[in-house]
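All protein chains but one are shown in place.
Chain lettering (A, B and C) follows the sequence in which the chains are written, and residue indices restart at 1 in each chain.
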Amino acid sequence: MTETPLFQIDVQISFGHCDAAGIVFYPNFFRWFDRCFHTFLLERHGGHAALCRQLGARGIGLMHADADFRSPGLDGDLFTLDLGPIDWANRSLTVPYTGRIDDRVLVEGYETRGIFAEREGRLTAAPTDQLRALIEGVDHG
Amino acid sequence: MTETPLFQIDVQISFGHCDAAGIVFYPNFFRWFDRCFHTFLLERHGGHAALCRQLGARGIGLMHADADFRSPGLDGDLFTLDLGPIDWANRSLTVPYTGRIDDRVLVEGYETRGIFAEREGRLTAAPTDQLRALIEGVDHG
Amino acid sequence: MTETPLFQIDVQISFGHCDAAGIVFYPNFFRWFDRCFHTFLLERHGGHAALCRQLGARGIGLMHADADFRSPGLDGDLFTLDLGPIDWANRSLTVPYTGRIDDRVLVEGYETRGIFAEREGRLTAAPTDQLRALIEGVDHG
Partner (left out) sequence: MTETPLFQIDVQISFGHCDAAGIVFYPNFFRWFDRCFHTFLLERHGGHAALCRQLGARGIGLMHADADFRSPGLDGDLFTLDLGPIDWANRSLTVPYTGRIDDRVLVEGYETRGIFAEREGRLTAAPTDQLRALIEGVDHG
């Protein structure tokens, strides 16, 4: 990414994250994407549960996720995952991730999330403008 | 176990269940204990959520878990997990598990669970007699 | 998918697959994609480890994965996951997945995998023709 990330977490890759081929089992990268997003909400914006109460939402959940796996991660590697900048649409937000060990890219991917709220008995994706204002107000304001 | 189990699930051990040593990563055995218990509740007693509503409980959750690991499980093995018989105390139930591949025992363990309910603003372990009657009424009656 | 799937697994969705919003935690869908692929290899083609020995490969690993999440899965749902048909390229194969509860689609996604083998000291994606012949010989021949 040429743009500055919004947030970053480190993950110490451990024995139990690896599969029988001795490399990180790929669904763990998606667990780390999700963890990075929730840690960003926690450290910058009061956390997912408090934001959901504020937005009248049930959750800021997944519509799409993808990842390109560039090189393997091994037990003992220190993995750094960058989040952002977020791309906002009316009823979804797309969060890019890039994960590295030192300068070597392991994974690049995206999560597209909606702000799911009950409206007339159904869960639907609510407008993102209020969340965008909260996040951009703090992080870009 | 010399006594007859109450319930049984099969798990097809897969690549992603195994760690860098090529054998089942041990926390998966606890995930399978939990899954076995919840599948037992689902197939025999209407499921955990419905039972909790009936009992006025938040969850039938863990107080203790342990396991002895007798031999390893590998990618491709078909694992069979037996549950029960349940040992009932006033405010807890202990659920034994034995997991095998054919005749070879991989794991023997226990979960001790409580019926957690809110009473005067705190979560406490409620009496087990109502759940016991439901389970023994169906399974031993 | 309008085309006939190659393979199918069932997953009994359990309490522990769900997150604090009470729906399947999304990385589990990728674990089930991977499990479906490995179970397909096991039941139809002798399993991943035996195939890798035959192909001189270290693993049939991930280059890309993505998923669209259409509707949520809940504790107690019986989830059916279809695999295939596989789309073959020279040095990768793309495996489509569609997951349903009855007629309701929960997830549609893809895994792109390579046959990773050591050549001159580096892991590279080997040609897919031998694996393709094995799989198409059995499944389409």
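One rule holds in what follows: a residue touches a chain if its C-beta (ideal position, glycine included) is under 8 Å from a C-beta of that chain, and two chains touch if they have at least 3 such contacts.
Note that the coordinates shown come from a computational prediction; the quantities given were computed from them, not determined experimentally.
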Practice item. In the full assembly, spell out which visible chains the left-out chain is touching. Key: A, B, C
Point to revise | Option touching the unshown chain, where C:22, C:56 or C:127 are the choices | key: C:22
Check your understanding: For chain C, which residues reach the chain that was dropped from this view?
Key -> 15-16, 18-22, 25, 27, 75
**Study point:** Residues of chain B in contact with the chain not shown
**Key:** 20-21, 23, 25-28, 30-31, 34, 49, 58-59, 61-69, 72, 123
Study note, to complete from the structure: Residue positions on chain A contacting the omitted chain are 12, 14-16, 31, 34-35, 38-39, 42, 47-49, 75-76
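By our rule, only the chains that are shown with their structure count from here on.
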Study note, to complete from the structure: Between the Cα centroids of chain A and chain C the separation in whole angstrom comes to 23
Study note, to complete from the structure: Contacts with two or more other chains occur in chain C at residues 31, 34, 49
